[in-house]
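Structure below; questions to follow.
What you see is the complex with one protein chain gone and the rest in place.
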Amino acid sequence: MLLLSLIAGPFIASLVAALLPTDARNRESWLAGIVALSGLLVTSYLYTQLGADGVVQREFDWLPAFGLNLVLRMDGLAWLFAMLIQGIGLLVVIYARYYMSPKDPVPRFFSFLLAFMGSMLGVVLSGNLIQLVVFWELTSVTSFLLIGYWHHRADARRGARMAFTVTASGGLCLLIGVLLLGHMVGSYSLDVVLASGDVIREHDLYLPMLVLVALGALTKSAQFPFHFWLPHAMAAPTPVSAFLHSATMVKAGVFLLMRLWPALSGTPEWTWIIMGAGVCTMLIGAFTAIFQHDLKGLLAYSTISHLGLITVLLGIGTPLALVAAVFHTFNHATFKASLFMAAGIIDHETGTRDMRHLRGLYASLPYTATLAIVASAAMAGVPLLNGFISKEMFFAEALAVGSARNWGMSIAAVLMGIFGVAYSLRFIYVFFGRQPDDLPRQPHEPPRWMRFPVEFLVLCCLVVGIIPGLSIGPFLSAAVTSVLGEAVPYYSLAVWHGFNLPLAMSLLALAGGVALYAWLRARYGLIQSTYVPFLGRFNGKQAYENTMLRLSASASLLEKLLGTRRLQPQLLLMIVLLLAVPTLIVRPVSLLALPANGEFSWLFAGLWVIGAVCALGAAWQAKYHRLAALSLVGGVGITVSLAFLWLSAPDLALTQLMVETITTVLILLGLRWLPPRITPRELNITPSRRARLRRARDMVVAVCAGLAMALVSYVALLRGPSTGGISDFFLTRALSEGGGSNVVNVLLVDFRSIDTLGEIAVLAIVALTVYALLRRFRPAPESLPIPAQQTNSVDPAAGQTPIQQVEIGYLKVPSVYLRLLLPIMGVIAAYFFIRGHNLPGGGFVAGLTFSVAIIVQYMLAGTQWVESHLRLQPHRWIAFGLWIACVTGMGAWLLGYPFLTSHTAHYTLPVLGEIHLPSAFVFDLGVFGVVVGATLLILTALAHQSVRSHRLPATTAAPVAAHKEIF
Amino acid sequence: MTPELDTLPVWVSLPVALLLLLGSTIVLIGALGLVKLPHFFQRIHGPAITITLGTGAILVASMIYFSALQSRLVIHEVLITAFIMLTAPVVAMLIMRTAVYRDLRARERGKAPPTDQNGKVGEVYPFSTKKSFSTKK
Amino acid sequence: MEAVIAIAMGIMFGAGVWLLLRPRTFQVITGLLLVSYAVNLFIFIMGRLTLNRPPLTLAEGTIDPALYADPMPQALVLTAIVIGFATTALYLVVMIGARGLTGTDHVDGKETH
Amino acid sequence: MLSLAIDITLLSVILAMLLCMIRLLLGPTAQDRVLALDTLWMCAMLLALALGLRFASVIYFEAAMLIALTGFVSTVALTKFLMRGEVIE
Amino acid sequence: MTRWLPSPVLSAALLVMWLLLSQSIAPAQILLGAAIALSAPLLARSLRPLAPAPFRKPWVLARLLFMSMVEIVRSCFNVSRIILFKSKGVESQFIRIPLDLKDPYGLALLSCLINSTPGTVWVEQLPGSNDLALHVFDLHDEQWWIDTIKTRYEQPLIEIFDHE
């Protein structure tokens, strides 16, 4: 539970902090401070609980499916890191209380900081690699928020994005690496993984896994070539930098390498990758640091360099090197945190961090200066300070790597030492000389408690530097033991080891560093130099921005190349896939062995010549002669209806015929709103070559599609009737159990009545949609005027209203017929409806016929007249039709039957004889209602547009249409 | 082919066959007129024979045929006749009037309609310049 | 007969596809109509071709399914016809709506050159 | 004899439809197409009747009747459109 | 009477139509047919503003119809002959025929007879007059057409419909 509280505490506190008011600076600090302090106390207590195996562990169920549990596990290494995180966290909180401006909305700051602390603790306390990755990514997220805290500044935004992009990508790699690890050993549990080092190192997947894990660690620890994000992360408030970039975030990477050291290290691959990256980083970082002008920039590069040093140690792979790495991690955290805070004080007090302007600060900040100088000395590896001891150990290991033959590593180590001394000198130089007058602010010593964290850390540097064995010794030992187990080597934490090669190297580094600094100042003009020699060309910021831009640009290009926003290519692709995919993956070659031809009928062929030619004609005319195309499509429709009739489907023929009629009227209603297309010949345009090519391509596709369709249907047709299919059931049961002899209708209203229910729902939906769409219909300007046919001086009926045409105009005689047809069509609709269950007909045909009857009246007398004489309310027809169908279906429930179960009521009446009233009949009535309602709603909604546009004010609708007659 | 077709007595099958032949000939001639005649105002008269005599003959044939086949009076084909009587005139009137005013409008726009080339037009609608409207009256 | 209807359907489908690939909304609606005919016929003939055997089980006594056309595809086509009609109507309205708002009858709602 | 006559009827009707189709295709004027389409409807009605004769079945009658009753509607719509520029005013 | 049976003739015709359709004269069908035949005109009444057609002088009507039928058959053959054999020199003309018939039903019937007769198409009643514009397929004698229509067709129709 205590372990859990370590992680939960900061997260809960983070939530609380977020909810505090903006001006609660003190409450926030107290909250954060108490959390860190109590965490420290808990952690200290837990040190005593590390049992014989040196581990405290606690498990919670999480994802048993993947063998994944939440495991909180503390051992020596984790303990050391937890102490660092919380200790420095506490100091940073205290520091931040004074650093942050009272105007800053601190709840956000402390909330993020606490969440970050929780994530970091989660990383070090994970006993499960997946869980570690979770917290790992959380540190990326929270650090993103912290770095971008001053998000009104572009550099903060850029820094945050850069840090997040790099570390989160690394995290993704780490995730895969960890998954591979888990795959190799069959568990994500840290214990299991650490115990399976041999299995892992000999596995085929070792190298890819190692690369992925290394990518995770190296990005996080800002190792070459991913180091560029760290300097830009300096845009964060200094407390954040002190926390993230000394003790925590960047240390997560090296922590991971330490954590997995027993399982992964000890192979040439490990050494090459880890040590290689470390060496490069160490040298580049240290060298670049010398040429920085920003205090924090210098510290950032020095951090990079020191992390490189730790990485090198880990890469070396010997137990002693590991000891040195752990030790230096601690040391670096202490002196670097104090230096960041000191830099923060300087920035805070003078208003600048530019070393080109900062001079002689010792005068006004003597106390801070002393602390900073001591910390810098630790960083430079001056004896009696903690940096010295771990650097010494580093030199010893460097010597061991190359043995007698190869001095490369040792030279690199000394170079790094030299550079380190040089940039440390560069840093402390700000305290010497004469203080300039043009500082933005006159500096004063900061408040007592703002200095306290620095003091404390510098004290640590001194204590560890002077009495390492007594101070850090036991803890270091515990940490190292938890990694190395039995294999802990002998090491001595003494300050003095006698005169040996490492000491010589230390001295060389100190002397060389001073010399280099002096030379650079004197000869090179270091103070004002604007670029870094050799490495200056590489600009991380620019590279990142360029990469992002290029990524986005090439993605845009690829999106255009691989995708489209236009409709035609999409349809083309669909058709091509329709043809290609079945051909490729089914390989239907066996089908081409066609059996003998079926029977042939010249008459039927003749009928289809009409259909086919009309279809081709429609395709030919559709662009410029819409009416011709429409008529030709009508021809196809007639042929199709007749074919249905010919091939024993009278119901289909009837329905298709009615749909044909209504579709024609419908499209004509719409055609009114499509302005004319003028043929290219009339416009004297010849189609371009590209257009012709496009047409040729489409033609090929269309021909192939037609061929494929013909072939598949031919093959399917010749395969003979399907046997054992379900249709026999319908034929034999329709009359006896379905109560109707028209099997198609029984299918529609009984066997598959739920289809029909859905189908009328579709009709209803479309009708409502059409109605809704047309309510906000805006005609094209060319379609707005009254048609030329109604405005000319030739036609006497031109100016007549519809009803005038009927009463006194040319429609007088036709109206007699058309009005007589209304009741007749009504009766025919009733006829089709009533007989539908037994003979061709049914609710659909009846509904369509009825609608046609009404539509004829609309065509004759116009919308206004019809609607003033007849209140149709198609909405109600639709709603009640649907309800009737549903309620009929639900009626069966009352008797314990499923929805839509039909029944037939039989009555025997005098004179009339036997009467059968199937419930399906009532269902069909619902169908009828919806069909009538939907058809009429669609058609009348379209028709209303004419009325609407005629009502438009004269300015928008010119009374005389000057345009060309449409057809 | 349905077997009972050949069992029909000759006094039924002969008139049916003759009526069918007449009807189909007329239908064909009507359609031929639609294609062959040179301009619209003539073409419209072609289908008229299809609708009247062509359809009529086939309908009567159908009536006789089914009455004989089912040994009862089957005369529901009368309904088709009735419906055609109610719809064909409307269609003829409307198509004709459409054609007339389309031509007149085209003429108004200064675009000679195809009908004009023939010259065989009446004087009710002034398509022709040969005879004036008033002299005829 | 099988060959005839297969070829005819192929032609209708091909013509429809050609129109679907055209840029003008009216061409597309014409294409939709043609493809819809072809597809309806396709469903229909998947019950195989039968002459003069409509699925009307008017006869008394036991029913021999072999004497009737397959009713199932017919029922499916009936549903498909109605749904097809509905979607045609919808497309039509969208077509004229798009013409009004975008000022072009190009399927993309803007002219592409 | 009778079946031959029926076949001839079917053939003539289909030929007539073919002729209508030619006019439908060629136009040249819109009214020509409307007329051709209307005639095509009438021929379709006759074809339905003739199929009834051919298969000696009355179930083809309803289709013919329906065409006779409603086949004119699309023609009226087309003429109305040509004459008035609108189908429903 | 008119309230519940707006057009008795139509209802009767619809009943006959129903019985023809159902091909049965079973009592149930008659009852159902009657119900439908009575309700259809009733429901359609609001869209049929004209008073129902008078039904007078059936003999005159029968004679007219018979005579037209003969004329139709005759014209059919004429037109067929022209289509087949006389493709050139057909005198297609519009002519104007002054009419006295006023009743819409009468005019409708007249138009039906004229349009059913091949070779003639009723175009419209010319605006501002009661004149009929007629198109004749092969016109030889315009006056003959005017006389024929006025005496053989219009006269009986006036008798039937325009009898005040």
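As written, the chain order gives the labels A, B, C, D and E, with residue 1 at the start of each chain.
Basically, a contact is a pair of C-beta atoms (placed from the backbone, for glycine too) under 8 Å apart; a residue touches a chain by one contact, two chains touch by 3 or more.
The rule we apply is simple: contacts and distances are computed from a predicted model.
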Given "Dipeptide/oligopeptide/nickel ABC transporter ATP-binding protein", "Monovalent cation/H+ antiporter subunit D", "NitT/TauT family transport system permease protein" or "Phosphoribosylformylglycinamidine synthase subunit PurS", the protein name in the UniProt record of the chain not shown would be "Monovalent cation/H+ antiporter subunit D"
Output for the hidden chain's shown neighbours is A, C
Across A:G563, A:P781 or A:G799, the one contacting the chain not displayed is A:G563
Considering the complete complex, of A:M184, A:A797 or A:V931, the missing chain is touched by A:M184
Sole touch to the unshown chain from A:L6, A:M117 or A:L175: residue A:L175
Given C:I5, C:L56 or C:V107, the residue that touches the chain left out of view is C:V107
Of A:L773, A:V922 or A:V947, the residue that touches the missing chain is A:L773
Logged for chain C, residues touching the omitted partner chain are 20, 25, 28, 32, 35-36, 39-40, 42-43, 46-47, 72-73, 76, 79-80, 83, 86-87, 90-91, 94-95, 97-98, 101-102, 107-110
Touch rule applied to chain A and the missing chain gives residues 61-66, 68, 130, 133-138, 141, 148, 151-152, 154, 157, 160-161, 164-165, 168-169, 171-173, 175-176, 179-180, 182-186, 199, 203-205, 548, 551-552, 555-556, 558-559, 562-565, 567, 569-571, 573-575, 577-578, 581-582, 585-586, 588, 590-591, 712, 715-716, 719, 722-727, 729-730, 733, 737, 739, 750-755, 757-759, 761-762, 764-766, 768-769, 771-773, 775-776, 875-876, 878-880, 882-883, 886, 889-890, 892-893, 895-906, 919
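One rule holds for everything that comes next: only the chains that are shown with their structure count from here on.
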Disregard chain C; the chains then group as one piece
Quick note, more Cb pairs in contact for A-B or A-E? It is A-E
Top of the farthest list for chain A, CA-centroid basis, is E
So, in whole Å, the Cα centroid of chain B is separated from that of chain D by 11
The distance between the C-alpha centres of chain D and chain E, rounded to whole Å, is 22
For chain B, residue numbers touching 2 or more other chains are 2, 30, 32, 44, 46, 51, 74, 76, 79, 83, 87-90, 93-94, 97, 101
Multi-chain touching residues of chain E, meaning two or more other chains, are 17, 21, 108, 111-112, 122, 124
Chain pairs satisfying touch are A-B, A-C, A-D, A-E, B-D, B-E, C-D
Seen from chain D, its contact residues with chain A in the complex are 7, 10-11, 14-15, 17-18, 21, 24-25, 27, 30, 33-34, 36-37, 40-41, 44, 47-48, 51, 59-60, 62-63, 65-67, 69-71, 73-74, 76-78, 80-89
Chain C contacts chain A in the complex at 1-27, 29-31, 33-34, 37-38, 40-42, 44-58, 62-63, 65, 68-72, 74-75, 77-79, 81-90, 92-97, 99-101, 103, 105, 107-108, 112
Listed in rising order, chain E residues that touch chain B in their complex are 17, 20-21, 23, 72-73, 76, 79-80, 83-84, 87, 90-96, 108, 111-112, 114-119, 121-124, 126, 133-135, 137, 139, 142
